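Single-structure report; data block below.
Yeah, one chain of the complex is gone here, protein chain that is, but the others are all in their spots.
Going in written order, the chains are labelled A, B and C, and every chain counts its residues from 1.
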Amino acid sequence: MSRHLYACPLRWSDMDAFGHVNNVVFLRYLEEARIDFTFTTAGEVGEKAFSEGSVVARHEIDYLKPLVYRPEPIMIETWLTRLGHASFTVSYEVKDAETLYVRASTVVVPYDLAAARPRRLTAGERAFLAEYLEAVPVAA
Amino acid sequence: MSRHLYACPLRWSDMDAFGHVNNVVFLRYLEEARIDFTFTTAGEVGEKAFSEGSVVARHEIDYLKPLVYRPEPIMIETWLTRLGHASFTVSYEVKDAETLYVRASTVVVPYDLAAARPRRLTAGERAFLAEYLEAVPVAA
Amino acid sequence: MSRHLYACPLRWSDMDAFGHVNNVVFLRYLEEARIDFTFTTAGEVGEKAFSEGSVVARHEIDYLKPLVYRPEPIMIETWLTRLGHASFTVSYEVKDAETLYVRASTVVVPYDLAAARPRRLTAGERAFLAEYLEAVPVAA
Partner (left out) sequence: MSRHLYACPLRWSDMDAFGHVNNVVFLRYLEEARIDFTFTTAGEVGEKAFSEGSVVARHEIDYLKPLVYRPEPIMIETWLTRLGHASFTVSYEVKDAETLYVRASTVVVPYDLAAARPRRLTAGERAFLAEYLEAVPVAA
C-alpha cells in the first residue's frame, strides 16, 4: 500500500484579484497530480490507456486554508478510496510541511475516445491501482 | 422564490486535448454564474460587499454529459439550498434546452479581505439571498 | 471592405493579483475574436477548414490602457493587413466606446492536422478573407 506523491509547481497567475490561489485552480492542481499518477506513473509500468482517454464523473473538494503564490511547489498526496470495475475514486491532500490546504476526491471513469463511451478497467489497470487502495473495494 | 439565470459564454480554449470542455473549466463557469449572482445582481440592489471578498469553502460537482465548444452560451441556473449566518450553499444546473451537463453545489463564505478572516452575513445580504432559497434554512 | 466585430465577454478570473485583466488573457480574447471570425463567420459562408486546423506563427501586441473586469463585453475589431498564399495577418483593436485598450496583429497559418504540416489557402478561403483586407496583399 502506497501513496502517490506529486510536487505541484504553482504559477503566479494562479492567484486571482483577491490575492490568493483561486479555488478553481486547485482542481487544476488535482488534475496535474492525476495526470502524473495515471498517465506518467502508470505508463512507466506499461499501463498507457488512461492517457488515451479518461473522464471525471464527480469532484468533492474542501478548502481549508488559503494559499499564496511562492516559488516552491506544494505536495499532493493521492491514493484510492474505491476501485470499481468501470470507475475508481481517488482522494487527495494538498499540503506542505506546515499546512493542509485542501482535501478532495474525484471519481474517474476510463473512456474510449474513439467510441465516445466509458469502458471497463483492464486487469492490468486494476492491479496497478490496487496498490494505492486504502479502503475496501466496492463494485462500480 | 426565484432562480438566478446566467447565460455563460464558452471559449474555444475551454476544450482540452480530448476535444471536450475540460472538467475544471465547469468550475470556472460556476464562478462566473456566482459572480453574476452575488456581485452584479446583488450589487444592483445595493449589496456590494460580496464583491469585496468571498471565498469558497467546498464544491461538489457531478458531470452528466460531455460538452463541446459552440458559439451559443450555456444556461446556468443558480439557487440557494442553505442560508446560514456565516455561509450559504448555492446549487446549480448547467444546461441547454436539450441537455443537463452538470449539477453542482458550492459553500460560499463572506470574507473580510482586509482582516483576512470570514465574516457574518448582514441582514441585507440575508434578505437578498432568502429570495433564492428553496430549502429550509439551517444555521451555519 | 469590412471589419469583423466581436463582443468579447470578460470573466472575473481574467484579472490577476494586481487587479487588472492579465496581459496574457488579452491574447485569449484575440483568439476568441479569430475563432468567431475564421471558424464561425467563415463557416457560415461554407469555409469550414480553418476550424479543422490553423496555427499562429507570430503575435505583436501593444497594451495601451489597463482593463478591469465588468459585466459588459469589450469590442474587438478584426481585419486583414496581409493576405498571402499560405498565411495571412489579422490586425485587431480591443476597445469600448471610450477607450482603446490594445492594438495587435497575428500571423495565421492554415494547418493540416492529419498531415501535421502547413497548407495553402484555398481559393474560397482567399475570397472570404479578401473582403476584410485593408492593405495591399503581399505573397507569403
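The rule we apply is simple: contacts are C-beta pairs under 8 Å (C-beta built on N, C-alpha and C of every residue); 3 or more make two chains touch, one makes a residue touch a chain.
In this text the structure is predicted, and so the values were computed from the model without any measurement.
Q: One chain is left out of this view; which of A:Glu31, A:Glu60, A:Glu77 or A:Glu93 touches it in the full complex?
A: If we include the chain that is not displayed, A:Glu31 is the one touching it.
Q: Just to verify: which one of C:Leu27, C:Met75 or C:Leu133 makes contact with the chain not shown?
A: Of these options, the touching residue for the absent chain is C:Leu27.
Q: Can you name the residues of chain B that touch the chain not displayed here?
A: Residues 12-13, 15-17, 19, 22, 24, 69 of chain B touch the chain that is not shown.
Q: Since one chain isn't shown, list which residues of chain A touch it in the complete complex.
A: These residues touch the chain not displayed: 9, 11-13, 28, 31-32, 35-36, 39-40, 71.
Q: Of the residues in chain C, which ones touch the absent chain?
A: Against the missing chain, chain C presents residues 18-20, 22-24, 27-28, 31, 53, 55-63, 66, 111, 113.
Just so we're on the same page, only the chains that are shown with their structure count from here on.
Q: Round to the nearest whole Å and give the separation of the Cα centres of chain A and chain B.
A: Spacing between the chain centres: roughly 24 Å.
Q: Give the residues of chain A touching no fewer than two other chains, as numbers and ranges.
A: 19, 22, 24
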